[in-house]
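Left out: one protein chain. Kept in place: all the others.
After this line comes subunit A, so read on.
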């Protein structure tokens, strides 16, 4: 770690109200939570008015908008359904993200109590609390999400780097000639130019190239 430079005396002190306005972050242990509360039924109303047009009445997701509830036990499925209930490790992230960045296109319009209520409703939608539950600053940290233990810090240094930090084969590396197993052209999901080529294909530089033998 390099030496830290000497201060130059630039900038000015941040005022408490400025910090309060911009630092709304909530940490996993509940640090940063404001005073407030909200219950499931209030959350259902607020969610219905602000969120359900994308995420569905039951947080199940409409069209291809994100699914917020369900998917329990699917994390080893071929196509896992990763939701707040099935995947997210901390409730703090739900409060924090909803409060600051949702609804999509109208962020930072939810009050503290609205956000508690929506968070309570999302817990209910995921089958994690009863319908009479009230979420408060004080009981927030008692909620443990189902997948709280589902994550571990990057371990590539132990599980991958030793395998890949070896002198690679340079000659006679294949036991048999290569065989094509997957072709993107068969899926045909790439944007195309008018002539049917993948979009952005380089234009031909000579007319001759169209007819020249390979």
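Rule of thumb we're sticking to: a contact is a pair of C-beta atoms (placed from the backbone, for glycine too) under 8 Å apart; a residue touches a chain by one contact, two chains touch by 3 or more; residues count from 1.
We take it that contacts and distances are computed from a predicted model.
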The chain dropped from view, which UniProt name applies: "Acyl CoA:acetate/3-ketoacid CoA transferase, beta subunit", "Hydrogenase", "1,2-phenylacetyl-CoA epoxidase, subunit B" or "Sulfite dehydrogenase"?
"Sulfite dehydrogenase"
Of A:44, A:96 or A:113, which residue touches the hidden chain?
A:96
For subunit A, which residues touch the unseen chain?
1-2, 4-14, 18-19, 22-23, 25, 27-29, 31, 63-66, 75-76, 78-80, 82, 84, 87-90, 92-93, 96-97, 100-101, 104-105, 107-108, 150-156, 159-161, 163-174, 177-185, 187, 189-191, 197-214
